Structure formats: structure tokens, C-alpha cells
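Only one protein chain is missing; all other protein chains are in place.
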Amino acid sequence: MQSNVQQFPPFREVPPTHAHHDHGHGEHHEPGFWQKYIFSTDHKVIGIQYGFMALCFMLFGFFLMLLMRWQIAHPGVPVPVFGPLLEKILGQPAAHGAISPDLYNSFGAMHGTIMVFLGVVPLAFAAFGNYVVPLMIGAPDMTFPRINMASFHAFFLGGVVMLVSFFIPGGAAQAGWTSYSPLATTIPTHGQAFWLVGMVLLITSSLLGAVNFIATIVQLRAPGMTWMRLPWFVWAQFVTAFILLLAFPPLEAAGVLQLMDNVVGTSFFLPTGLAVGGAVGQASGGGSPLLWQHLFWFLGHPEVYVLILPAMGIVAEVIANNTRKPLWGYKSLVYSALFVGFLSFIVWAHHMYMTGMGQKIATFFQATTMIISIPSVIILTCMFLSLWGGSIRINTPMLFALGFLPMFGIGGLTGLPLGLAAADLYLHDTYYVIAHFHYVVAPGTIFALFAGVYFWFPKMTGRKMNEFWGRVHFWCSFTFMNIVFMPMFAQGIKGMLRRMSDGAVNYSATRVPNAIDALPGTVMQLNGFILWAAIGLGIAQIPFIINLFWSISHGEKVNSDNPWRATTLDWQTPTPPPHGNFSHTPVVVRGPYEYSAPGHAEDFTPQDEPVDGAAPATTAHH
Amino acid sequence: MEIPYTTEHRPDTGLYNAKLGVWLFLASEVMLFGGLFSAYVLLRVGAEPGMWPHGWLNVTLGSINTLLLALSAITTLLAWAACKVRDFGKFKIFHACTMILAIAFLGIKSYEYRDKFLHYEIALNNGTFADGHLVEKSADFDLANKTGAVTLHGHIVEDRKELMDLRSPEAQKAEHKELVIPAADIKKMQNYGPWHNTFTAIYFTMSGLHALHILGGTLVIFYLWGPGSRMYKTDPERFTNRIEVSGLFWHFVDLVWIFLFPVMYLT
Partner (left out) sequence: MSESEKPVSLKDTIRLCALVFAAVVCATGLMIYTSFLPHYGWTAKVSIILAIATVNAFLVAGYLMHLLSEKKLVYTVLGFTVFFVIGLAGLTICATNGFPPGTVSH
């Protein structure tokens, strides 16, 4: 980096390739491959490691889902194309290339686990958080770079343990991603023990990451970067880190207890007199199955906000940048995020109305559940209002961000009936629930993550991803996502239960014509419809995958460090940022979203651009 | 590249990085043990009436361990204070004491575990229960083939409930002697391992997890005392901070024991 660049002009005409070679201060020897890519302590490399792994896991989890959708639409029919391969790899459970009920169960459990703990959380929190947060707050790195590396390695190891569990005798965990006891202890496979060990590793990884994120945001903010000048993305990550820090350990405790149940033979979650396969088991009994559910959902519900808050943060950044005006209601957004984080700890038992808990305590959880929807709605409303009157730049990141808003809206609003005990008793464990939370996470969070990938790709590589294929990716994904998930609301309301390996054939009118409320043929036909939409969704990801890899070397080169003309500090670094990030410590003099400020030549004013002439007085920000 | 505030305090928070980091980590530890203590309460409250054990653990050994840990907490603080006043020799002595105390704690703990693993409850075919410590198993002892015999030092009770409260006057009066039990009389034989009942399960799990923390803490202290202490010569302030941070963890482990001891041994 040229040493004479002391202020950051809007366009720094530095070819990114040169920037890569020139800034070598402090890095006199070129580290080898292992040092650079595997045992790196640089937050940007770790962020990319997380991102790459998480995208791979998401693809794998998606593939498991495709196999399950085939089984649901055509129960017992061999899987075309992949069937023989499955039989070769997994043997008996996939005999003749068809998916056995046990295999279906383990695919279901692992799809959930992989998508949540190995896909979305690592991508939304660890990958984007690692790459972007230190840049946004003007820090040279995370506070504890080596702990950061250890966090990634724990994550990697956890992923390996999860994958290995597919190949042990009996196969992977089969008790759903929620692993309810006593089911999780009585299924005769060691997959559950692998699952628990994997989870403990993943939890360790998240805890180390959370400590690091909080310490970084508290301690390493650049001079002038006051709390109310933090980009909202950083706030979202901050709250997420606190949720992970305080909600994960009880699940770790529960995981240890269930591991004791499974491996040592204790009875923490096994009630007295538990009979398995018609015979009373050897366990001493006296345990409480509900205890597992409480400890699980004490993490499980805050986890929802771990999935959604970073996504909202990405959307906020993309929207502010592409509407070219300040984010509407910055303070409301900040306080809403904090309130969501706080309240998310005391809503968990709304997942457990079906356990028959008393009305008083159910009422308490209904009340907190309804209250927590308020800040979520405030956040969404602020983002919608931010669009008002803006001269919106439509590009791929913005398309995904705009797609997020209604999709998350549908997901959130359909959650309200599930938060009320009376409605939940009917809808519990049906496809309605599946549709609800997938609308939050799939077209919601994952769209936001795509937006983030397209948005920060130029900072990571110095090239843009292809715009045309980006749009193809968006419109196809948007269409197929909705075709996949919208019919599930109807199926669920008609009473189709989730987690059934035969796609509910045994409850259909063709099989039991005289049964009251048997599922009519129209509902059953939707299964086939969803399968083809899911395959379409899979095909729609191909342009993205090719685009991602192709653009690293062949994408359109950006002609500045700040191609989106953004205000936040992450764009005021060389491209890609060197080890240590900034060529000098940035001094922040204004809020994060100074777009189209009157009296400026450009329609954006970076946070660290010195105030003209006078001493750095604080610019008014809302 | 230098990361700011590794040794000096950030003005607005008054903390250096590692100190904030360790407090955050301890917060997560509080949640971890909070979850386990919640589980303990729930299991105890939900136990069948009269089936929660009292007085199963050796109070003398537990008390000694409590004092050992309290003492080690104090030597840890003194080790930090010695670093703070730049008295490296005293630091070495104090932290050597810490490690010796920690190892003594673990030794006593494993002796207690061994005692539980040698303690058997045997359901007999005539409906009574023999309970006591294993003296010996005959060479041909085989439960499946009903050959041989096992010798316990203990007593025989009519009802399992009599084994629950060892503090009760009846249990205190019970006469313990050597019992020779033929395998043919045995319906079920089980030692007091974690699988025995909910109490031993939570006792082994929580004290085991605590012992793992002790082990981890000891390893960290050993590193800082041995190879890691080279930093004292190059950057004494940062080294002192490391001692403080590891000390905070150590004190937290002591804190967990302060609650574990009464909850497991005394009530």
C-alpha cells in the first residue's frame, strides 16, 4: 500500500493485484500452504475456510433432502441415478437402491443437524462474522487469533465426526435433529453417540467463536467507532454471539448427560419402567425425558435467532447500500436486536405445549412468544421503510435481500399460530411447522447468505460475480423455493405429519378410505409436485456454484476498493485486505449509513472520511 | 501486525482482552454448570419418595478436598500477587503448591471413585438385598453359569429403601460383616457406578466434569509454571496477566466445588 495514502478518497485507483503485492509490512516471509490456508490465524482466511466448509455441508444437507423427498413421493421405489451408489456406500439400509425407513430417519436427523449446525450457523455467524466484523469495526484481526483457529478446527472435527457416523454399523443418528430421549437412547445404533460427540465439538467451536466475537467487538473498535456508530450487521453479530455464549452450554450439559445415557448406561432421561421392544430395560430409571426437551430447547429456540439475526444484518447492509439512503430507524433496529436476544432465552417451552404442561406456565410462554414477535416485526418494518423513496439499485445482492423480506415475513407470521397453545396442539409436528421454519431459514436466511456472498465477493477476491447468472440464480431459486414450501402449509393444515418415511401413504384416503380425516389424493399428489420443484431448486444452484468458482479467476475485475460505493469501513481497505487489514488505523467520525448526505459531491460518505477542514466534530446522525 | 489491548487496558472498558475473554468464557461455564445443577434439582425433586440417597459419600474425604481446593485457590492468588510485585521465585513456589494440591485433590477423588466401584448391591433370589464392599470373588465365579461365590463386607436388608439413607439411626446401627454369597443365589449384581441410580449418575457426571476442569486447569498452570514462564523475562506484564486469567478460571473451578460439595455430600 502506498504510504502517502493517508485519507481514503472515494475512489482509490489501486489495481487490486498490485495491492496484493505491495502491502507487505510485517509479513516478510511468505508462509507455506499449511500455514496460509490450514493453520492460518488470519480472520479473513478463517472466515473463508468456514464459508467454504459451510457451503459444502449445505449442499450435502440439500442432497440428503432430495433423497428424502424422493422417498416421500415414491415410498420404497429405488432412487434413480443415485440408488446403486447409495447401496454401494451404505449397504443393507439402501438395499436395491431404495431408502429403508431407518435410513430415512437418519437422513432426516442429519439433514436438520447439518443444515443448522454445520451449514447456516457457520456460514452466517462464523464465516461472514469472521470476515466482515473486524473489517467493519476497523480492527487488525480478532482479539484471539489462535483461539479463532482452534474454533475452526473444532468445527471441522465436529463435521468429520458427523460424516463418519454415516458409515458405522447401524448408521447415523436417527432420532431427529432434536434427539429426544428416550428414543435417542433406545435406537440400536452408535450413531447417536457420534452425533453427541460431534455436537460437543461444534458447541466448543461456537463457544470459542462467541467469546472471540464479543471480545473483538468490545475491545477492538477503531478510535471514534462508538457503539451507536457500529453498522447494524455488527450489532446483529454481537447479539448472536451472546446467544451462542449463553444458550449453547445447557445443550452441552444435556449432550454430556445423554452421552452418559447412551455409553455408560445411566438414566438421566429414561423414566422408571421404560420398556423397549416389549421388554423392560436394564436401566435404573428415575430420569426425566422432559429434562432433555427443556435443555435442548433452551438452546433450540435462541438458535433460531442465531440463524436469523446475522442474516438480517447482511440484508440491512445490502439494503442501505443499494437504496443509497440511511437505514430507517437505526436505533430501533439496535434496541430490537438487543431485545430479541434477551427475550429469546425465555420463550423456549413453546416447542413443548404437547408435553401437556400446565396452563399457567403455557400462558407465560405464549405471552413471551407473542412479545418477541414485536421486535422482529420492528426490524422487518424498518427494512421495508428503508426502501421508501430510495433510488434503488437492483443488482444480485439486492435481489436476494429484497427476496428475503417477504419470505421472512411469511415465515415469521405463520409462526404466530404455533406460538399459541390452542392452535399449536393441532399443528404440532405437521408439515405446517416444516413449512413455517423453512420459510424463515431457507428462502429467508439462506437468501440473505447468498446476498452476502454476492455482496462481499468483490472484497474477498477483487472481482465481481457474474450479474446475469446471479439473476438467473435468484429468480429460479425464488420460484422453486416457494413451490417447494408453499404446498406444505396446505399439507400440514390437512394433518399430514412430519418425519414419516412413507410420505404419509398409510394415512391417505387411498389406503384407509373409511378413516375420518384421511389425507385426500390432492394432498398426497403435492408430494410428487414438491419433489420436482426440489429437483428444480437443486438445478438452480448450479449457476451459482459455477459462477462462484469461475468468478474467482475470471470475474469482472473491480476498479476500486469500494465497488459498491459503500460507507462502512470494510470497503475502505485494500482489496483483498492484507494481513492486518488497514494500512493505518482508521479514525471514525460519523455513523455507518451516511448515504446521499446533502452537500457532498458523492452520494456516500465513508465513516472514516475526515470532516472537511474543521476538527473532527461529530456529524449528526439519526 | 499488533493487536491492541493485549496487555494495556482499553480506556472505555478498563479491561485487557484476555480478561474480558476469560470472564465471557466463565459466563458460559456458569451456564454449563447451571444446566447441570438444574438437572440435579429436577431429578431430585422428581425422584420417588424415599428413593433419593443421603449420606452415600464420605464427608471426611469431601471436606479434605474442599480445604485442598480452597488452599489452592489461595496459592493461585498469591502466585499472581508474587508476579505482580515481580518476585519470580515466590511465584514458582506458590504455583508449585497449587499443582501439588490439585494432584492431591484428584488422588482423593479417584480413591472415592474406586470405593464406589467396589461397592456392590446384590439382589438375592429370596427377595432380600445384600450390600457392601467387595472382598473377593472366587476364582470360578460366573454369574451366568451360576458357579462360585462372591464375598462382600456388608449387611443384608429386606427393602432397598433401607439402603437410601445411610445417615438414619437404623443404618448407623446396622452390623457389617463378611457375607459369602453363592452365585446361584444372585438375581442381579451391580456396583455403585454411574449406572446404579440417578444419584450416582449425576454424582459421577458432575464431579467427573469438575475433575476434568481441575485436570485442564492444572495442565494450564503447569504450562505457565514450566515452559510458559519464559515470557516472564521478555514481557512480565503480559505474563502476570496470563497468571491472573488462569487464576480466575481456577477460582471458578473452586467455586463449582463449593456448591458440589454440600449438594452431593451433605444433603
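Going in written order, the chains are labelled A and B, and every chain counts its residues from 1.
Everything that follows uses one rule, which is that a contact is a pair of C-beta atoms (placed from the backbone, for glycine too) under 8 Å apart; a residue touches a chain by one contact, two chains touch by 3 or more.
Because the structure is predicted, anything quoted here is derived from the model rather than measured.
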Only one of B:M1, B:I74 or B:M231 touches the unshown chain, namely B:I74
Cross-chain touch to the chain not pictured, restricted to A:A349, A:C382 or A:A401, is A:A349
So one chain is hidden, and I want to know which residue out of B:L42, B:A104 or B:M231 touches that hidden chain in the complete assembly. B:L42
Touching residues (missing chain, whole complex) on chain A: 218, 242, 246-247, 250, 288, 290-291, 294-295, 298, 342, 345-346, 349, 352, 356-361, 364
For chain B, residues in touch with the removed chain: 9, 13-15, 20, 23-24, 27, 30-31, 34-35, 37-38, 41-42, 45-49, 54, 59, 63, 66-67, 70-71, 73-74, 76-78, 81-82, 84-85, 87, 90, 167, 244, 248, 251-252, 254-255, 258-259, 261-263, 266-267
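The criterion applied here is as follows: only the chains that are shown with their structure count from here on.
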Just give me the whole-number Å value for how far the CA centre of chain A lies from that of chain B. 38
Quick one: which bits of chain A touch chain B in the complex? Just the residue numbers, please. 26, 139-141, 143-145, 147, 207, 210-212, 214-215, 218-220, 245-254, 256-257, 260, 264-268, 272, 283-284, 286-288, 291, 295, 298, 579-580
Along chain B, where are the residues that touch chain A in the complex? 1-5, 10, 13, 15, 17-18, 20-21, 24-25, 27-29, 31-36, 38-39, 42-43, 46-48, 51, 193-198, 201-202, 204-205, 209
